[in-house]
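A single protein chain has been removed from this complex, and every other one stays in its place.
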Amino acid sequence: MSSSDSPRERMLARAARDIRAGMVVNLGIGLPTQVLRHVPPALPVCLHAENGISGVGPVRAKGSEDRNLIDAGGAYVSTLPGAAFFDSAVSFAIVRSGRLDLTLLGAFEVAGNGDLANWMIPGSFTPGAGGAIELAQKARRVGVITTHTDKAGRPKIVASCSLPLTAPGCVDRIYTDLAVCDVTPDGLVLAELAAGVTTAEVVAKTGAPLILPAGEIPRF
Amino acid sequence: MSSSDSPRERMLARAARDIRAGMVVNLGIGLPTQVLRHVPPALPVCLHAENGISGVGPVRAKGSEDRNLIDAGGAYVSTLPGAAFFDSAVSFAIVRSGRLDLTLLGAFEVAGNGDLANWMIPGSFTPGAGGAIELAQKARRVGVITTHTDKAGRPKIVASCSLPLTAPGCVDRIYTDLAVCDVTPDGLVLAELAAGVTTAEVVAKTGAPLILPAGEIPRF
Amino acid sequence: MRLDSRIIDAARAVADIPDGASVMVGGFGVPGTPFTLIRALVDHGARDLTIIKNDANESGMGIDLLLQSGQMARLITSHIGLNANMVAAMNESRVAVEFVPQGILAERIRTGGAGMAAFLSDIGIGTRMAEGKQRVTMPDGRSYLVEPALRADFALIHAAAADGFGNLRFAASARNFNPLMAMAARTTIAEAECVLPLGGLDPDDIHTPGPFVDRVVALPESLPEVYGVVKR
Partner (left out) sequence: MRLDSRIIDAARAVADIPDGASVMVGGFGVPGTPFTLIRALVDHGARDLTIIKNDANESGMGIDLLLQSGQMARLITSHIGLNANMVAAMNESRVAVEFVPQGILAERIRTGGAGMAAFLSDIGIGTRMAEGKQRVTMPDGRSYLVEPALRADFALIHAAAADGFGNLRFAASARNFNPLMAMAARTTIAEAECVLPLGGLDPDDIHTPGPFVDRVVALPESLPEVYGVVKR
């Protein structure tokens, strides 16, 4: 929980607050996995790994890994009491049948209408989609965690994705270092602002039209 | 093995001879199940029960039944060393994917072209097909065991089934108390004769055209 | 992190099953039939139910009670031959019975549980089972039947063992349709002969993972006689 007041940690902590008791949750590689640091230890949550685990526990310390037990990102994990192992078909049955309450994913681009592109950059990054398609399309709720802009300062939230989609209209909520934005039938709504960030800054750094709610915008 | 020289026991013993080492076999209720009495104890054979068992063993004696262990006919069975339990989807996956080498089934009617009717008599017997459809259609080899004629003396082997089919063209071989008949591309062939039975008798009691092979017909 | 507990008593477990609900019921014959949950559903009284079960049990037990109580409006099944009451109810049109070949029934339920829309199969082609079914021709030029997924509002499951999170284990041939139905319902209710604390089941030994199971009902140590060997 070091540097817990950095914009990045606040973003992770904010996303963690939407993980509720009793949920079955799948966390993508990278930023989404780091959300775990902010989930209260007493909160009952079932982490799902698409390679066939429910009840994933903390990553194991070097030297105490189980060679047969990795998560979908290749990390040597542990299991919680009550965990289960299953094959890859059952694992995606959980995802597609509505038993996965929430997934948090990374993004190359996310559009104001909820379109997500996070698996392919034609000509430079084409490793295959893995399990991203099903997670994005079928989790009951899909959150994207991303810095608001890329390293060059360009918006990650765009009016329309230029990259091949992972799934259309799948994203419900976007967590960034600057804001929380909700995909609604009316468009993308600025739901919350990070501490010290102005509405004007978020609007300027967002590539999609942003609906500003009436009244004060909550802070996180 | 009492009365092992009766026509009925000879029919069962003849069918048993076509159960070969290493086969996975499903036996229908009634006559087919009784074939087991004639399978040599040392022969390695895996009995499949469609309610989720491979490696079915002998029926248990009264008083030593396991309440959780029945075969698809409701008999309280045992298991052999090396048996496995699985769900009904996996059980029929074995059948449909070509892993069931042989099934022996009963028949109301069986036609010279291999059509089988064994599950429904409109207006009088309509309990549902259970697993018969898949067994008949998908076992690598389908044998029918039946008395050559019904109680009224009418042929069970007919030119064309009048009852609703279990599966069309599915039967490879028919074992009766009088003969063994093979379904071939050319038609139904009289392959073997029971002891003491004449070709003329079989032809007279068979409702489908019967091809008589050149030369002497083997006896069983 | 930790996992939550979903243990509840039988009456409360079925209390929100509404009139008109579809209810999958595990079991093949006696083994795997959730007799206690069925009894609770009879006591609860929801009517106009669509029951999905491999077979109709026998007279006086299992889903025959839902027939006798008048709660069952429709039955989707593979075989009802051991229950003369059900055959009569079908013939008198008191219950609408839809027959599905057993392996197709199993796979349609699994397809629902796996979140797919349908599967394509050649089972039943050339028989009256294929009548009225949608067909698709695949690139190989062959025609297949469209077998739509089956899902239900509720599933009633019988397990040999469970933990509080809903991980389940079945015994012998009592497994049958239970793991498939557990996947295919919006709300899955499992009764278990033995409820263990979390961690009491080895993760490699679990037949149905907890995420599919919403409610766990512990059976009494001394099981009612109906679960026993059938005397004939």
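Labels for the chains are A, B and C, by order of writing; each one numbers its residues from 1.
Quick note on the criterion: a contact is a pair of C-beta atoms (placed from the backbone, for glycine too) under 8 Å apart; a residue touches a chain by one contact, two chains touch by 3 or more.
This structure is a prediction, so every number in the text was calculated from the model and none was measured.
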| item | value |
| --- | --- |
| Among C:V25, C:I109 or C:A171, residue touching the chain not depicted | C:A171 |
| Residue touching the undisplayed chain, where the options are A:L43, A:V59, A:I133 or A:I217 | A:I133 |
| For chain A, the residues touching the chain missing from this view | 49-53, 65-72, 74, 76, 85-89, 91-92, 95-96, 126-134, 137-138, 164-169 |
| Interface with the unshown chain - residue positions in chain B | 21-22, 24, 36, 39, 41-48, 53-55, 57-58, 79-86, 89-90, 92-100, 138 |
| Residue numbers in chain C that touch the chain omitted from display | 107, 111, 114-122, 134, 136, 138-139, 142, 144, 146, 148, 169-172, 203-205 |
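Operating definition for what follows: only the chains that are shown with their structure count from here on.
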| item | value |
| --- | --- |
| Identity of the chain that, by mean CA position, is farthest from chain C | A |
| Chain-chain pair with the highest tally of contacting C-beta pairs | B-C |
| Gap in Å, rounded to a whole number, between the CA centres of chain C and chain A | 35 |
| Geometric centre distance via CA averages, chain C-chain B, whole Å | 30 |
| Multi-partner residues of chain A (each touching 2 or more other chains) | none |
| For chain C, residues that touch 2 or more chains besides their own | none |
